[in-house]
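A protein chain is absent from this complex, but the other protein chains hold their places.
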Amino acid sequence: MLTDLLERLSSIDGPSGYERDVIECMRKEAGMIPGVFTEVDILGNFIVRKEGKGKKIALFAHADEIGFVLTRREEGNYWRFSTIGGIDPKAIISQRLKIYTRDGDIAWGIVGMIEPHLQTDEGREKVPSLDDLFLDVVEGGERVNTGDIGVFSSKPFSLSEKYFTGKALDNRASCATLLYTLELLNNFTSKSDLFFVFNIREEDGSPGAKTSAYRLKPDLSIVLDVTHGDISIPSMPKIETGKGPALGVGPVIDYGYLEKLKNLADKISVSYQLEPINGRSGTDTDLIQITRGGIPTLLLSLPLRYMHTPYEVVNIRDIEETARLLSYFLARGGE
Amino acid sequence: MKELIKKLTETNSPSGRESNIREVILKELDGYIDGYEVDRLGNLVVWKRGKTDKKILLDAHMDEIGVVASYIDDKGFIRIEPVGGVSPYNLMGGRILFLDVGIKGVIGVEGETNSDLQKNLKELNFDKVFVDIGARTKEEAERLVPVGTFGVYSAEFVDLGKRLVSKAMDDRIGCAVLIEAIKRSDPYHTLYGTFSVQEEMGLVGASVVAFNINPEMAIALDVTAWSDTPKGYKRMSIELGKGPCIKIKDSASISDRRVVDKLRNIAEANNIPYQIEILIFGGTNAAALQRTSAGIVSGTLSIPCRYVHSPCEMIDIDDAENAVKLLNALVEDSSI
Partner (left out) sequence: MYLKELTELSGVSGYEKRVREFIKDKIKDRVSHIEEDVLGNLIARKEGKTDKRIMLCAHMDEVGFIVSNIEDDGKLCIMPLGGIDPKVVVGKRVTVGEKEIPGVIGYKAIHLQRGDVYTPPKMEEIRVDIGVTKKSDAEGKVRIGDFVAFSVESMVHGDWFSGKALDNRGGCSVLIDIINDDIELYYDTYFVFSVQEELGLRGAGISAEKINPDFSIVIDTTTSGDNPEFPSSRRSTELGKGPAITFAHSGYVIDERLFKWIINTAKGHNIPYQIKRRTAGGTDARRIATTLAGIPSAVISIPARYIHSPMSVLNLEDYNNTLRLISILLTKEVQL
């Protein structure tokens, strides 16, 4: 069940640089798929290989999420903290964070906001920055240290029949898409040699994607990430949830392969949207395309609401359709 | 080690002009290494063999920030551009030493009216400052400091006891620590020391230095900031004298957890004081090393340093000594 998978993936905690538990989870999930080999490379990327004759195609979905790190102890059990990845302070206020101590215990901290009537006039007019925020470690204050890592503690759930919400759907929803694609591929004999890379540290500038692409040297690489859904951005078409994957188009995308993908989508009735990218996409695609002698790249993005907040929202159907499109595409060897 | 630090910081080598410092470092290491090479970009790579062919790479950047003479006006005043992260505020009241020619100059600020001058001082940038080498004519200036001449802060090394002050502690202190670690270690695995170029220009040397080496692990040695002065950074906890810093992350990279755990375990097993560091800005060569080819497991060991990128950077000698001890223990350890 896709929602069960999403719930499992969203519930695992793995901010950039600390993906051990996520990789373990991926390993377990992949373990249930027959006919594949798995490995973890030097930096910690998890790779599932489905052997086949034909083009070498590598798919990437980053497995890390945004997070927090404790930077300085204040009086009592208060701590200063920094973020891993870009997080809006508004999304951090009044949240309960789950902290992993050095010994692997859990501690709990509240990012508190004082009441309006205690705030000064100028305080009211301004959202506090990370320098003004503090973490009230209500449990485990004696056990935490500088450098301990934290995550949002929001629990994932089905928002409605079609929508799912929780933390880290950027990019666990794409990881789910890849796992689901692997499942669908069982019904096909693949015309390509496939590598599914669940890479680490995208939020930290993609060292995971670049180095694994370097090692694998694929003929084609397909990146799965998320994009802003259901919001109007000036000069951009509105990418909507429920309308299928957003296919990137622009200098960072290989036009030839994009045409093939679009034709296939039309043929098997998968709806898709086009997302123009003027320059770099801000995803693993950018570094992969210029690795080695250059690698043709495609970017498929899941429309997602409220990116980098504790309750991101995706449409389940978008995941299903993306997986369906990918499984056909890969089975046909990228044609 | 103080003498070594003095020698290194008093050598003048801004980014792109590292030959001076490279020579000094090579001389220091003479007799302690099994071989060296200078790669295409000028990185100095030295090695000391251990019992196995596995490699550990320790990196320190040889370059310092500086300026370059870009234009000489009709009256002999020299305009400059920064080389690396020099802030014009750090030049005020100080002196610049132009290389090769050995000419010193002082800084002046434009201001045709009092309010202009005040405004310029508030929003200082390189367009508003100039260097005065005391030349009386344009020709004299051009002869002494032709366009394209590099310069560095002119600021002597000061020994304050436990604390040492100089320009270029970033990253000559890293170089000193690396040199001492190489000298004192009997490495288990093969030890590679890389003294890389142009870090201050964007991790240039480090982007290529490890390409042909393929180490199991790479650790960058650099300075980090500080938070222990009056109303210092409220969100960081880095103090001089409390030990070398094992970096968790900075703006450019996250240290591989395995490197963090390894350094911490070695430090604790050998009773070496250390701090855990999160730098909320900045970056080190580790960011470039980790992205080399198929990836290298990387991290950073930092020396706390006050007033970074000013002519008066300050470190604590105990932090440097403890960093050497830590690296020694790391390099002589049989596990990787």
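To keep things simple, chains are lettered A and B as they appear, and every chain counts its residues starting from 1.
In this section, contacts are C-beta pairs under 8 Å (C-beta built on N, C-alpha and C of every residue); 3 or more make two chains touch, one makes a residue touch a chain.
As the structure is a computational prediction, the values presented were derived from the model and not from experiment.
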Omitted chain's touching partners, listed by label: A
Touching residue (missing chain; options A:Tyr18, A:Phe46 or A:Phe134): A:Phe134
Absent-chain contact - pick from A:Glu75, A:Asp103 or A:Asp121: A:Glu75
Residue of A:Ile42, A:Ile110, A:Leu184 or A:Val249 in touch with the missing chain, whole complex considered: A:Ile110
Residues belonging to subunit A that touch the chain removed from view: 74-76, 78, 80, 86-96, 108, 110-119, 124-129, 132, 134, 136, 138-140, 152, 154-155, 157-163, 165, 228, 230-231, 233, 240-242, 282, 305-313
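The rule is short, and it goes like this: only the chains that are shown with their structure count from here on.
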CA centroid of subunit A to CA centroid of subunit B, Å: 36
Subunit A to subunit B touching residues, read off their complex: 16-18, 20, 41-44, 69, 71-73, 80-82, 84, 130-131, 145-147, 201, 204-205, 207-208, 210-212, 214-215
In the complex with subunit A, residue positions of subunit B that touch it: 227, 234-237, 248-249, 252-257, 260, 275-278, 280, 287, 290-297
